[in-house]
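Let me begin by presenting the structure, written as structure tokens, before commenting on it.
Complex shown without one protein chain; remaining protein chains in place.
The block that comes next holds subunit A.
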Amino acid sequence: MSTSKKKAFRIEPFKHKVEIDPKYAERTWKVLDEAICEIYNHNASGLSFEELYRNAYNMVLHKYGDKLYMGLVDTLSRHLKNMASTIEAAQGGLFLEELNRNWLEHNKALQMIRDILMYMDRTYVPNYNKTPVHELGLNLWRDYVVRYPKIKARLLDTLLDLVYRERSGEVINRGLMRNITKMLMDLGIDVYQEDFEKPFLEAASGFYKLESQEFIECCDCGDYLKKAERRLNEEIERVSHYLDPKSETKITAVVEREMIASHMNRLVEMENSGLVHMLIDDRYEDLGRMYSLFKRVSGGLGLVRDVMTSHLRETGRQLVTDPEKLKDPVEFVQRLLDEKDKYDKIITTAFINDKTFQNALNSSFEYFINLNPRSPEFISLFVDDKLRKGLKGVSEEDVETVLDKVMMLFRYLQEKDVFEKYYKQHLAKRLLSSKSVSDDAERSLIVKLKTECGYQFTSKLEGMFTDMKTSKDTMQGFNAVVSNADSSESPTLSVQVLTTGYWPTQSGAVCNLPAEILAVCEKFKTYYLSTHTGRRLTWQTNMGTADLKATFGKGQKHELNVSTYNMCILMFFNNVNSMTYKEIEQATEIPALDLKRSLQSLACVKGKNVLRKEPMSKDISEDDVFVFNDKFTSKFYKVKIGTVAAQKETEPEKQETRQKVEEDRKPQIEAAIVRIMKSRRVLDHNNIVSEVTKQLQSRFLPNPAVIKKRIESLIEREFLERDKNDRKVYRYLA
């Protein structure tokens, strides 16, 4: 068959639609193309939306979607190329404005084009996997304008230059900046990041590297921080004005890195203005700034904390070891408290109560307070001072604050049992001499100690208070009996009955009391034992006081307030005029040391010398002779002759207390070992040591060597035994 013949027999496919004008598509597209031109030329007012929409609709309906779409791409590209060249031609500062103006026009035009081609967007685009009109317009703008090589470089340079100028203090057109960055974001976040954000961050990094170098050379630490803070705030503000909010963390990270992280050590250690300087001068504002800035950098706060801790430990160490400052315990403790107050204030105001800083502060105090083994004694003395006189006339709340502060120092002590020992002594003195200012304050402190250390710690202290109270009742009863039975002039006796064990044990040296006193004492003894059976009374003559009425040579009468020992000595001078030291010692049997002290107070203190010593000298020697001082005068009726009081402990006393404390610790350690072994049955040496330490650390820090000795002692007494196979393991023997 020939081709021509075949043609003759061709069967036409059945068609629903009549063949339309072959130029139809061409013509329709031309109308649309021209309309798009008009839109770009701001001439849209002559256009009919309905007509254009219908034309586009018909093209898609008649399967010319492809032609329509390709035509659109072409036309848009052509217009955008034109726009690119006008933008490029813009001179200097007008460049951005021209870009922005064209962008706004393009957007507006794109909206209208999308309206016309809506039907294509709805049907043709999804079926043929094409990019929708609006997105297409943005992509073309990106490719033909923003990334057009000559514009791309100039755009970036202009933007970076504007930012640089703003950083240098110039005022720039932020609205324009905002529009341009917004355009980049509209084109897709990757366009914004690649074409702007990345170079922007690099430029910022370079800028701040230079600037921080400059600042650090010429500014002190406080000024530098101020500048860094200002820069940081500026950048945050910049982001809020014309950048993507997501850029904030990135740009602040750059500033933090360049201005803080890379100069961190230098700033903190800066001579005459660094962290130590700020701490010494209480520069809360600078410290607060340093805290908030360094907090942004990893390792920043750690550095601040470390420097603060080492400074604190160093000053603390000086404070507690300087022998000059150890002279007055009260001042010593006051200094500690002042130091604590100072740092508390710094941490609350500048470091916004950061827990890690509080911990660092606590551990530092714990470290240096325990450097001085006398700290427990001094703290107790401080309390003693406050309760004797310091708190007179002070409101209840202030008392509480002082006590709370003391408790805070107490918490830092490792040897709490040593404190207890001293506290007991000082409390005993206060109670027996009725020197305490406020019973409430005393009790309040006991309650605090109780909550801190438990019932055991304070049971004896409370016992002391009970003793005082019952003694008062007993004396009332006794006085009633005595005044009824015998009204003759005998000395008035006031007795305080102290329970053995509650009170600090004293060398119970007995002296010979004068006969008058002895008689009254015997009366009391009979009275007391008649009301309380099965008890034994021992006289603690070393702790008493006496009021004597004395008449001197010219008839001047005085009431002398003296210690019991002094009273014993003075009573002799009722009968004789002079006595030698030896005679007095034999007659009274007062221990030599106390006797010497008593005589000193009676004979050597100016204005209170009721005795005369021969020869005259400060110290008492065994050959001295004492004479009643007829010529004694005083402007006061009542004369108090205090024994040369023990303020701080002397060296031997200190040793003694230490020894006592060590002795007391032994049973506590043993008890702890037994408690632990009773529950564990079998345990090795290291574990026992660590458990014992843990159990006892609220009271003191036991020495491992001492624990070892106690274990050995317990093995001897057959509470424990060593394991036969492993010598390091102990067994509990029930």
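Methods note: a residue touches a chain if its C-beta (ideal position, glycine included) is under 8 Å from a C-beta of that chain, and two chains touch if they have at least 3 such contacts; residues count from 1.
Convention: contacts and distances are computed from a predicted model.
The chain absent from the displayed complex carries the UniProt protein name "BTB domain-containing protein", chosen from "Mitochondrial inner membrane protease subunit", "Nuclear pore complex protein Nup85", "Alcohol dehydrogenase-like C-terminal domain-containing protein" or "BTB domain-containing protein".
Among the residues A:66, A:97, A:115 or A:282, only A:115 touches the chain that is left out of the figure.
For subunit A, the residues in touch with the chain missing from this view are 44-45, 48-50, 53-54, 57, 108, 111-112, 115, 118-119, 122-123, 126-129.
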